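Before any comments, here is the structure.
Yeah, one chain of the complex is gone here, protein chain that is, but the others are all in their spots.
Chain lettering (A, B and C) follows the sequence in which the chains are written, and residue indices restart at 1 in each chain.
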Amino acid sequence: MGTDNHTPLRLGMVGGGKDAFIGAVHRLACRLDDSFILTAGALSSTPEKSVASARELGLAPERSYGTWQQMLDGELKRPRVERIDAVTIVTPNHTHAAIARAFAEAGIPVACDKPLTSTLADAQTLAAAVEKSKTPFCVSYNYTGYPMVRHAAHLVRTGAIGAVRKCFVEYHQGWLATKLEDAGQKQAAWRNDPAQAGGGGAIGDIGSHAENLLSTVTGLEIEQVAADLTSFVPGRKLDDDAAVFIRMSGTAKATLTVCQVAIGEENNLTLRIHGDKGSLWWRQEEPNHLTVATLDGMTKVLARGSGFQSPADSASRLPPGHPEGFIEAFANIYKGFAQTVRGFNAGKPTPGEHPGIHDGLRGVRFVDAVVRSGKNNSVWTSLDGR
Amino acid sequence: MGTDNHTPLRLGMVGGGKDAFIGAVHRLACRLDDSFILTAGALSSTPEKSVASARELGLAPERSYGTWQQMLDGELKRPRVERIDAVTIVTPNHTHAAIARAFAEAGIPVACDKPLTSTLADAQTLAAAVEKSKTPFCVSYNYTGYPMVRHAAHLVRTGAIGAVRKCFVEYHQGWLATKLEDAGQKQAAWRNDPAQAGGGGAIGDIGSHAENLLSTVTGLEIEQVAADLTSFVPGRKLDDDAAVFIRMSGTAKATLTVCQVAIGEENNLTLRIHGDKGSLWWRQEEPNHLTVATLDGMTKVLARGSGFQSPADSASRLPPGHPEGFIEAFANIYKGFAQTVRGFNAGKPTPGEHPGIHDGLRGVRFVDAVVRSGKNNSVWTSLDGR
Amino acid sequence: MGTDNHTPLRLGMVGGGKDAFIGAVHRLACRLDDSFILTAGALSSTPEKSVASARELGLAPERSYGTWQQMLDGELKRPRVERIDAVTIVTPNHTHAAIARAFAEAGIPVACDKPLTSTLADAQTLAAAVEKSKTPFCVSYNYTGYPMVRHAAHLVRTGAIGAVRKCFVEYHQGWLATKLEDAGQKQAAWRNDPAQAGGGGAIGDIGSHAENLLSTVTGLEIEQVAADLTSFVPGRKLDDDAAVFIRMSGTAKATLTVCQVAIGEENNLTLRIHGDKGSLWWRQEEPNHLTVATLDGMTKVLARGSGFQSPADSASRLPPGHPEGFIEAFANIYKGFAQTVRGFNAGKPTPGEHPGIHDGLRGVRFVDAVVRSGKNNSVWTSLDGR
Partner (left out) sequence: MGTDNHTPLRLGMVGGGKDAFIGAVHRLACRLDDSFILTAGALSSTPEKSVASARELGLAPERSYGTWQQMLDGELKRPRVERIDAVTIVTPNHTHAAIARAFAEAGIPVACDKPLTSTLADAQTLAAAVEKSKTPFCVSYNYTGYPMVRHAAHLVRTGAIGAVRKCFVEYHQGWLATKLEDAGQKQAAWRNDPAQAGGGGAIGDIGSHAENLLSTVTGLEIEQVAADLTSFVPGRKLDDDAAVFIRMSGTAKATLTVCQVAIGEENNLTLRIHGDKGSLWWRQEEPNHLTVATLDGMTKVLARGSGFQSPADSASRLPPGHPEGFIEAFANIYKGFAQTVRGFNAGKPTPGEHPGIHDGLRGVRFVDAVVRSGKNNSVWTSLDGR
């Protein structure tokens, strides 16, 4: 089992076979820094496809499993020094809960794609089980892996912009402007099927990223939401657009909008935080800079890699002007999780920087409250448990 | 009286004396194209200051009036060939109604700053009086004077982006991030005094511009709003931040946000319109370009001055790359109003392109509904009269 | 004759009739701030057109002259209190010298379009005559009227970026990518006719602007040039592209490029100045901001209208975020020239901020040296007189 820093940890993957977008990204990300090496897989819900996909990726035959249950059993039978150090779950949302719980209860650290689960009940049950198990858990809210996002959080914590007043977070895409789910596009199909995705469409898929970015950078809790959800594409079952008013702890507020029918938008996740002494802007599509404005009229553009004496530094690999992107940010999540796993393996907890089970639960609570408000004529709705 | 196109029309001004920001802008704008020449003025509510300001601007002593009533009387006594062709009102909101009504009923065309009035009752009374008088009326929603805004409206009308689905309009500034109204800043003081500004702070001041831009470009009617209003600066009497969900005619929706405590934001009025065939983006701070994206994956950047066979052409003075700005856009409003006034003078109505009394009334209805929703826990609220 | 600050000065115009681009711009610019009012004109080289154009612009019949000589004679016969206060010359380059000299020697202040003349001999003769006459003289290098250009010059003078090392100035356009001069396009025709334009094509037309911007902001003298000139469009008589190495006073250098066949470029005049303590960037197409970078790693974006205690302040009319553009910058040149003229009229020299006869002569010297180097296989060539 991996405890040193040189050898990659062994990773099992559930889901992510052929045609799966996010599984391939996870594989690139976990490998970039030698954090993990893919060692075992149950890559499809169809056993034959599962095995075939694993072989295509070069996995050993005996670790190319037909189902995640077989992988769990098979790995547990191996001696600890050979067993996978962690599992990563990249299946449709509704299956996360059962898989994640089984591995966590077996003591195998879990990285789970977002949103944590498709229902709040599932999320609460899973969170309780994970806490009880004390097994490391990571939720892959990858956008918080960007160095300048980490520096933004650092600036907020250290008072650079004063008390947070009003935030604007938006996540706009255009790829669902037509009814792709009827055109055999797999990504679109499960995302717009309530049975697989849960009650939220765009709000669950990309809204949960926006929520996590907002919560992570501000460090504030979302207390109440009022939401307007729309399915603009005729016949679509889940929302493809959502606008949300947010009341956060203290007197801070936010406006959050997500839209997946915004033709021409690629993957526009943007965060603006306005405090009483200054402001921050960050845009995922140009992630290597962070703009900071202050009351004295100064607007500064900070470049990744400049040396900030903040968590941005260790999350950065290259000097300014050498763009780092999506995969690098994702890899930072895996690097943080690898640190957590090594500490767990060594029996000395040394938690790395990555979103955990609480981020996952909070995200599902947020989506749940937004969907309830949306169904209830945009009435102000408290997050469950608050 | 002016009817030809060569001689500037004679303009009287109410308000806009020393220290007034917008009065000076109106003077630059009306002069740029020789649309109007400032001929008479009642520039302050203090008669002595009024006369002194007029003299400083080089107005004739006999047309440097102490009050607007004196100006109205004085001008009406002049023969029609000498009399002012129009009056422009740039006083605080709460005084618009009485002044505008008096001039309109006297048959003197009126250009009135936005918002039309400080209360809905005033707006309705004024609108009725103006309609009855048949006197030309202009409301200076200056942002619709930008050539690329006019081209955007043309593109929507001619189907370039299909049916409008979701719009995002935002108007963010930072200049009220501190309590300037307590620091003797005149612009801040009246804008945050409910007696002068009306029930809306930021929503009345800049939100009404955002509403007009949205309505003008889409050509759709706003039917219902749900709003969250906030005064972030402690002790401030009116909102300095507002977020609004909007239901428009048909199935279109919009999210509108205004904020005047967004440190670092200069005058960020941005409009994004997403239809079922394409999208438009326009940003006031870089007004010479319009981005158009379509379902086929093309994103084009259109430059003012390129020749579009649309109203953008006549609103443009210079070739691409020679930036036109705020004053030029404002001048286009005056140019359109001058055309209306010349037609009125000639007895042959030839309405120019400029916002009118209906735009003004609709704007006040919008602000009124937003303020009512805000006071009523963000409940969905119909615009009065709908 | 105008000496106070309230009444516009009276301006005569030579050239600038129907179809002339730059004449109309001059009229907008001189009027914006009430600096000048167009009072007399000899607007075309064809007397009938000249008179007709003047009448279309609303000039009095008796001041709608057929030729510039008639205008000079006619105005000199008027009493000084009615006579034009200045003349502005917006004819093709080769005619500037004779017209400008005649008015200057008659004691009528001259604003002359750039480049000053089409030959160096003409420029030298004219400069000598102007100096002898002591008549105010302005050359309309309009780009130096931008507030942020003036602030850039201020920052260089006050040491903000240390000693200047290397500058990059480029002026790229695309409108001459095809042989427009054969297609009856008047602007293209005279610019590519050596008899009218002089020895330089792009280098004379836009290169002289680039030179003036560089010289004005750095305050350094250009001593030597090495140039490569090209006519990319087959059959074109003058250069449509030029690249120039520049040695300036001290150890500073610059690379200057102009191109008029750069399809897609609108009017891209960009200046970057690198000193030993910091750098400045400015781009004409987004003229309201200036970027300043310093050795400590800070990159700041300065917004026009922010209050700099520099010449940028008085050249600015509106707050940040309210874009000012080409006409406003041009108007600043006329405002400066008006101040000079008022001082001249009052017998108390109070020179305003505008380029003068020395800028004009230096510009022609630059173009002459560049053309000589270009014809001599890019050999390093000293500017005449250095």
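Here is the rule we use: a contact is a pair of C-beta atoms (placed from the backbone, for glycine too) under 8 Å apart; a residue touches a chain by one contact, two chains touch by 3 or more.
Just so you know, these numbers come straight off a predicted model, no measurement behind them.
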item	value
Sole contact to the chain not displayed, among C:27, C:114, C:274 or C:304	C:274
Chain not shown: contacting residue from B:60, B:163 or B:298	B:298
Touching the absent chain when the full complex is considered, from C:23, C:174 or C:336	C:174
Per the touch definition above, residue among C:72, C:262, C:290 or C:312 touching the missing chain	C:262
Chain C, residues in touch with the chain not shown (by the definition above)	161, 165-166, 168, 170, 174, 177-178, 226, 228, 230, 232, 241, 243, 245, 251, 253, 255, 257, 259, 261-265, 272, 274-279, 281, 291-295, 299, 377-380
For chain B, the residues touching the chain missing from this view	297-301, 303, 306-307
Contact footprint on chain A, counting only the chain that is left out	6-7, 21, 24-25, 28, 31-34, 56-58, 173, 175, 265-268, 284-288, 303, 317-328
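Quick note on the criterion: only the chains that are shown with their structure count from here on.
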item	value
Chain ID, smallest distance between chain and overall C-alpha centroids	B
Taking each chain's C-alpha mean as its centre, the one farthest from chain B	A
Separation of chain A from chain B, taking each centre as the mean of its C-alpha atoms, in whole Å	44
Centroid distance [mean C-alpha coordinates] between chain C and chain B, Å	35
Contacts with 2+ other chains: residues of chain A	299
